[in-house]
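Following this message is one structure expressed as structure tokens.
Subset of chains shown; positions unchanged.
Every chain is named by a letter (A and B) in the order it is written, and numbering of its residues begins at 1.
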Amino acid sequence: MSDELRALQQRLAAFAAARDWDQFHSPKNLAMALSVEAAELVEEFQWLTEEQSRRLDAERRERVRLELADVFIYLLRLADTLDVDLMCAADDKIALNERKYPAERVRGDSRKYDEY
Amino acid sequence: MSDELRALQQRLAAFAAARDWDQFHSPKNLAMALSVEAAELVEEFQWLTEEQSRRLDAERRERVRLELADVFIYLLRLADTLDVDLMCAADDKIALNERKYPAERVRGDSRKYDEY
């Protein structure tokens, strides 16, 4: 894990501990909270066209920025609780994706690997 | 943004570009994809007790680790598309949360700030 992410996780752990929130932060509950934050992000986009979503006005962009932060925060908390190194996990997943989606085979195609 | 996160975003951007997937990666669509990955994480926990979620067996832990990676990957892609610095956004959000949830006031309490 990068030092910077590790430091952020420690701040978040301290934030929870100071509020006696560890009792609520089971992986099950944190996964729920993460998905709720992801939905709040979706809510910002649900009635926009794709084109509109590419050029947000300043007000919505700021709301989206803070929703991204919420997702990031719960993701870091959950990874911390499960002792998962996110950088490492991303490396492993990208390697898997490179095998599942070879560039020359899937170019311009959005199907899932098991639909080929 | 940390150099490490920036480097990961560049790998992901290259991965998408090599597959001509930028056409699919509007912020709207990436937000949807992020929420779908968050739900796949929730699915791993939905029938477990909180206690069970704290001590996953090796097989489930590995699936969860890769689902966390998927959420992280789409989060980085979406932040990149919107030119949002995630570390900076997290700092700003934590500062907001410190004001909304003062430790001495919310200790051991899981209510939302607007329920006090």
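Basically, a contact is a pair of C-beta atoms (placed from the backbone, for glycine too) under 8 Å apart; a residue touches a chain by one contact, two chains touch by 3 or more.
Not measured: the values here are computed from a predicted model.
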- Taking the 2 visible copies as a start, how many copies are in the full assembly? 4
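By our rule, only the chains that are shown with their structure count from here on.
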- Message: With centres defined as the mean C-alpha position, give me the chain A-chain B separation in Å.
- Response: 2
- Message: Residue numbers of chain B touching chain A in their complex, please.
- Response: 2, 4-5, 8, 11-12, 15, 18-21, 23-24, 26-29, 31-32, 34-35, 38-39, 41-42, 44-45, 48-51, 53-54, 56, 61, 64-66, 68-73, 75-76, 78-79, 81-82, 84, 86-87, 89-90, 92-94, 96-98, 101, 103, 106-110
